[in-house]
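For this depiction, one protein chain was excluded, whereas all remaining protein chains were kept in their positions.
Note that the chains take the letters A and B in the order they are written out, and that residue 1 is the start of every chain.
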Amino acid sequence: MTQVAEKEILLNGTQAVAYAAMYADVDVTAAYPIRPYTEVMDTISKLIADGQLDAEFIIAEGEHGQFEIVKHASLVGARTLVGTSGVGWLYAMEAIVVTATDRAPVVAVIGNRALDDPGAYGVEHNDALMVRDVGWLLVWVDTAQEAFDTALLAYRIGEDPRVLIPVGVSMDGGFLTHSEQIVRLPDRELVKSFLPPYDRGKLRVHPDNPISVAPQVNEDWVTEIRRQHDEGMERAREVIKEAYESFKKTFGRYPGTTRDITMPENPFVEPYMVEDADVILVGMGTVSKPMKVAIKNMREKGVKAGMLRIRWFRPFPAEDVMKYLANAKVVCVVDRDYSLGSPFRGGVVYHEVRSSLYDLDERPKVLSFIGGLGGREITIQDVEKIIKIGVEQRDTPLTRHTYWVNVRGDPW
Amino acid sequence: MGEEDVKYVEITYRGIFQKRLAKYVAEGLVYMARDMGKSAVSFGRYGDSPERNGVPAKYYVAVGNVSEEDLIGYSTRVEPEYVDVIAVLDDTLLKGVESWAWQGVQPINLKLRKDGAMIVTSRKPMEEMVKLTPSKDFQWTLGKLNWDRSFSGLWAFNDDTTMERVWGAIAKVRPDIVDIQHVVSYVKSHKKDKLNERLKAVEEAYEGLVIKTMNPGEGVEFKYAPPRLLTWQEMMEGTAIPAVPRGGRNEQFKRGTTKTERPTVDFDACIKCDLCWVYCPDECFDKTPDGYYDIAYDYCVGCGICAEVCPVKNCIVMVDEKRLPDYTRPYGMWKANKVEYKKWLQNARAEVRERPIVPGLGR
Partner (left out) sequence: MTENELEKEERMYKSIIKTIKQAPLEEFYTSGHRTCQGCESALLMRYLAKISGERTIVVGATGCMYVANTTYYTTSWVVPWVHTQLGGSGGAALGTAAALRALMRKGKIKEEPINVIVFCGDLGCADMGLSGVSNAMTYDYNLLIILYDNESSANTDIQETSMTPYGAQTSFSRPGTARRIMKRRWKKNVVPMIIAGHRNVRYAATTSPAYPLDTLNKIKKALSAGGPTFIHSLDPCPKGWDYDPMYSHELGTLAVETGIWPLYEYIDGKIVYNEPTKGIVEGRIKRKPVREYLEKQGRFSHFVEEDYDYFQKMVDEMYEKWEIPGVMPIRSVELARK
């Protein structure tokens, strides 16, 4: 199946998702403008205008309305696309939570953006991470190709009857939302065979299937509802694996990979030079790219460094994290987010990683690096510095948990 | 020291109509118990909130010979496992309490502990009250506070000494929880106006409480099985549930216990105008083949709108819920024997009272 004529086209991350939605033949989209995600909807609108996509395009009165629109459309049985960024995601928060509890598998693009105040367009992951506890599947991509592939996968995974959970596809504002890369678009017929029609079955809202959705509930039932959701989240692990395998079988390449981009076949994480590494960097999103260059540079200097990029943050790949980090001496988690007042003042991903490693007999040291906030670069030099700090901490008792990357006023 | 040192008072009342009364009764008990050197807290059953007019609701007081902190520990619950005293503020509640879906109609004294006491505000003779009271398989005490039920609207408190009487009655049956001296001293220190009237009410209730020892099995048999709630595997996902099938009604939540009165129909007077059916907010009227309307009493909440809009005098009349033992529908009775039905109707309507709701005045 590998001999399929792929079309190569220059797209940025947001456009890539819009194209994926077109290939997925979405039925209803809801838009509201906010940087940097907006071009998803600009593109959808034009695809509809040009007759390439047959879908309802509704401009909501705000993000809350946007998410209510797709939630209800999804409950009726429509495949939907929605998206937002930063404070828009937070403005919609109530609707976002019920989208998950009502088990509406909408696909949402989050062009990650710093939260106000003051207004900033640049990337931070705190927006999407706000829903980490309420039952959304969350995934971070680092190239336009991965954005396209993952959006297709998101429909397949979220809509699986074993899952029925919405999927948030995060991409770094600016670095991916506004950067064009060559994207390989598959044959449309193949997409049809990869992505079955969305069918809610007995949960579909339609006069032929009369049900009541989300009646007011008391303490007799809420725990069981949460437990069901928990189980759906857990079942997603298997479904994600199946979907990645099926993607490879159908399109002849592993999701996210191209002729030029290769990586080990693991849906949840991307390990890079971890096998013999003393110092392993952990991060999400586009930070992986400067990380890889820095690792190569440092290895030339004899430093055994590696990287583990977290792709699926929910469900969190604790087992993979344990597997790939078990032999490291130091783990440097680079968080493009902050969790002020948290244990050791560390970032959100840091805590997840640290917690995952707790049951290891011999635990590596785990350091937290807060950086790249508000769209600031994390440069190759920054990463090299992080690796150096990791090496310093390797052979001494731990003196410090958390470092702010390249912040004026603190030594760096 | 342990949970056996904690006593619970359960106040069962009509939602909204007795909301303030129940809360004030509970509040007084807390202060009195504290004056007696005990720890005490009060709490409403949270699931009853927001209260709806007439829907049965509960309030609790916990009194303990334990530290206040431990008492709060024992009482941080939706409702206690057992109660020592039940104060029933409206005697139609004796027919059962259904507050939430799936829980069914529970007997009024479901949680009463062995040797516990239940006080009912009622004008009914004790022997008739016993006929409405569910039996227990142990000995317990039934008390009758000879007094009308006190209702008011949301913004009003009907300050008619019912509160003082309930305190006096509890002191009579369970001086270990609050004794009469402390009821009197609390009333004196907290209520400045109409003090003599209030003290007299306390005394009347204390002295005049009609008490009967209920032997095991005495009273009516009240079948109640706690529901088996579905497991998470059995429940539909996505918070969805099946709709009511066409032509059906909500089987798992009927709420007939909301009513203090029910409509009786004189079918011989009915002109088939449909107004009762049209205006019923609870969809209780079922059209019969010959154009009358039968009533689903198990779903009727007794609002009285049907009686109010009925254009024929005495065709629909609201009667005290206690006068009728069950939810037998009227149309079948009338069809079976019209003469008997007329007699039955006359008997049911023998005492028709003004509705006691006091609106307004809330400040």
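Convention: a residue touches a chain if its C-beta (ideal position, glycine included) is under 8 Å from a C-beta of that chain, and two chains touch if they have at least 3 such contacts.
These numbers were taken from a predicted model, which means no experiment stands behind them.
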{"item": "Chains in view touching the one left out", "value": "A, B"}
{"item": "Contact residue for the chain not shown (choose from B:Lys58, B:Lys259 or B:Lys322)", "value": "B:Lys259"}
{"item": "Options A:Leu190, A:Val213, A:Ile261 or A:Met322, residue touching the unrepresented chain", "value": "A:Val213"}
{"item": "Omitted-chain contact residue, chosen from B:Val6, B:Met163, B:Cys303 or B:Leu345", "value": "B:Cys303"}
{"item": "Touch with the omitted chain, as defined above, among A:Ala18, A:Leu47, A:Ile69 or A:Leu176", "value": "A:Ile69"}
{"item": "Where the unshown chain meets chain B, residue by residue", "value": "16, 49-55, 100-102, 153-156, 230, 235, 239, 241-255, 258-259, 274-275, 278-284, 287, 296, 299, 301-305, 307-309, 318, 355, 357, 359-363"}
{"item": "Hidden partner interface residues of chain A, rising order", "value": "25, 27-28, 30, 54-56, 58, 60-62, 64-78, 94-95, 98, 102, 197, 205-207, 209-218, 221"}
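The criterion applied here is as follows: only the chains that are shown with their structure count from here on.
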{"item": "Distance between chain centroids, defined by C-alpha means - chain A, chain B (Å)", "value": "54"}
{"item": "Contacting residues of chain A [partner chain B, same complex]", "value": "101-104, 164, 202-203, 210-215, 217-221, 224-225, 227-228, 231-232"}
{"item": "Of all residues in chain B, those that touch chain A in their complex", "value": "47, 78, 100, 102-103, 229-232, 235-243"}
